[in-house]
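Right, I'll just put the structure down here and ask away after.
Left out: one protein chain. Kept in place: all the others.
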Amino acid sequence: MASISMRPCGDFRTRYADDTTIFPDRAGRNWVIVGLALAAAAPLFLDAYWLELLIRIGYYGIAALGLNILVGFTGQISIGHAVFFGFGAFASGYLSREWAVPVWAAIPLAGAWTAAVGLIFGLPAARIKGLYLAIATLAAQFILEDFFARAEWFTGGVAGSMAAPFEVAGFALDTPERFFYLVLGYVVVLYLAATNIMRTRDGRALVAVRDHYLSAEIMGVNLTKYRVMSFGLSSFYAGIGGALYGHYLGFVSVEAFTILLSIQFLAMVIIGGLGSIMGTLMGTAFMVLLPEAMDGIARGIEGSPIYEALNLQVGLNFLKEMAIGAAIILFLIFEPDGLAHRWRQIKAYWKLYPFSY
Amino acid sequence: MDTFLLQLLLNGLIIGALYGVVAMSFVLIYKASQVVNFAQGEFLLIGAWVCWALLAQWQLPFYAAFFFTLIFMMAFGILLQVVVLRPLIGEPIISVIMVTIGLSIFFQALLKWIFGVSAQPFPPIFASATINVFGLPVQTVYIMSLAVSLAIMGAFAWFFKYSRMGLAMRATASNQQAAQSLGISIRQVFAMAWAISAMVSAVAGVVVGVVNGVSSALSVFGIKVFPAVILGGLDSIVGAILGGLIIGVLENLAHYFDTKWLHFGNMIGIAPFYVLIVILMIKPYGLFGTKNIERV
Partner (left out) sequence: MKTTLLLSATCALALTSGLAAAQDKGVPIGHIADLTGATASIGKAYAEGVADALKYVNSTGGTKLAHETVDYAYDAPRAVATYRRWMSSLKPVAIQGWGTADTEALVDTVTKDQVPYFSASYSGALTDPNKKGPKSTKAAPYNFFYGPSYSDACRALAQWSAEDWKKKGGQGKPKWVHMGANHPYPNAPKVACSEYAQELGFDVAEPITYSMGPGDFTAQCLTLKELGVNYAYVANIAGSTTALLNACQTVGAKVQFVANVWGYDENVMKAAGQAADGVVVAVRTGSIWTDNNPGMETVRKISAMSDPSGKTYRQLSYITGICSAAYMAEAVDWAAKNGGITGPNIKQAMYQTANWVPKGLEGVCLPSTWTPDDHRGLLRVMIYQGKVTGPTDAKDVSTLMSDGTMSLNKVAEIELPRRAEWIGY
């Protein structure tokens, strides 16, 4: 079901279709269209640095959406999301390199392959709950990382492997401007798909599993099937995100898929808001822009006494990591429902002004 | 049995005792306040760095430095619980896990910033660095750690069985509401649990620091603690100790097999996680944990 929306008085829902619509009011839908138009025109007025950031928000956002489906909508925990992201990157690189699969086909295939691996992991995971699932996924993170480091045929071992650039009929999408459109397309399609899934029977079943699994079981929702499906779906998204990352950077190495990345994905989802699709994108944007903002501030105060006192040339990297940790802690203490909730509050304040209590 | 295997097993027991101590602190927090502490490794790290700073930079004698480290860790544990964990009472478990993960990242980076990335050795503390046990030279400090670990385990056993506060903790762990209705201050119990856990972890951290030098590598204890507590059972202190010992021995056994036959190279690092997965599949509540019977 759609979240609570502020409908003006007298604007009633007259058909069942109105109940399940993605955009409950025209204004919301129009804003999304405006946003998409702006995004499509972005390469015209943004330079490569900003486009790179937007591309990064794009592929991380897709993977984070997968994690949100798993954690926010189905209520399971996964601290191993980075290895599925990595698996998608390696799979797509492997397919395009060893099997000469054209990249436009390799990316969805890599997503499907990652989904299959996710289903395999989901099968035992369906039996474990809560904390134990978190620890099992933690162990899976380390085991798969070790596998990536050793499976030279697949990943190139510790040296990493190259992924071919995206080429369609000789037209190569290897600059930020061109790749941006590819990522934008994938983001739009996959986000719409996720929103769609959530309003179908299966999506409602996932939410039921999260809210009260005993009642769901009693009502006839097959818990194992939906838990496994949730893992598969989330791995599919992670795989696509990883494949896009791999083909953008051109180089995939196991060092990129550490536990810190898994934690960053979890942070994106929690800071954005568990169970909120728009929140995922906001959380991802926050996590991607936070280190960049710190970089910018550090460059701005370069040479000043504060810079020297804090030894920022060396300390900046540490400060960025601390900022990730601090952001997680502060958001969980002060805004546990995430940015999406805060956004809803802001919207409600203005819609109901001056009666915002 | 060849000496190589014997020596590896002895090494495993010594390291396992340390894992057991850290696992005990972890289980203490979990039992008392239902919080999974992903930042346990950082407690070791903070304790080791603080002790090192007091020794190497302020030139205090070892016993004074150790004592002040314990005081600092107690205050730190209480502060952490009050500031960060108390607002999260009642939140879903994913939030609590994420907060401790956030703390772990924050402190790792903070300590690397303050103390640098290189390993710093402890100034020598004992007159002779090694003692011979069954023909295998063992670091004196490891013997001390074994003795300290046993002392801590004994102290824990006495504390929980006979002291008022220990009983209060057990009551809180068993049923929070009933304990509250009997007049036990849950806040004090939580704070005390975190303080004790921080102090005990600091002891383990100092021990490891004296042997190998202090560096961010100590955080790995916080990851190794998971196989140990899962093996032993999340809410059993005895289980945690046994789990730690078994994991320590298992690692070294894996290294033995790796050296002799497998030649993978890193079984010593990854074997505990394979064991963890297997345990979660077949016996998720570990050797001594309370079984949660569910048909769904």
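Labels for the chains are A and B, by order of writing; each one numbers its residues from 1.
Note that a residue touches a chain if its C-beta (ideal position, glycine included) is under 8 Å from a C-beta of that chain, and two chains touch if they have at least 3 such contacts.
Owing to the predicted nature of the structure, the values given are computational and were not obtained by experimental measurement.
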Identified contact with the non-displayed chain, of A:158, A:192 or A:352: A:158
Candidates A:73, A:94, A:113 or A:318 - the one touching the absent chain: A:318
Positions on chain B contacted by the hidden chain, ascending: 4, 7-8, 11, 15, 112, 117-121, 123-124, 129-130, 136-139, 208, 211-213, 215-217, 220, 251-252, 255, 259, 263, 265-266, 268-269
Contact footprint on chain A, counting only the chain that is left out: 47-50, 52, 149-150, 158-160, 162, 176, 249-253, 255-256, 282, 286, 289-290, 292-293, 295-297, 299-300, 302, 313-314, 316-318, 339, 343
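Note that in this section only the chains that are shown with their structure count from here on.
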Whole-Å separation of chain centres (CA-atom averages), chain A against chain B: 33
Chain B contact footprint on chain A (complex, rising order): 71, 77, 79, 124, 128, 130-132, 134-136, 138-140, 142-143, 146, 150, 213-214, 217, 223, 260, 263, 266-267, 270, 274, 314-315, 318-322, 324-329, 332-333, 336
Chain A partner contacts - residues on chain B that touch it in the complex: 36, 84, 87-88, 91, 93-95, 97-99, 101-110, 112-113, 223, 226-227, 230, 234, 264, 266, 269-270, 273-274, 276-277, 280-281, 284, 296
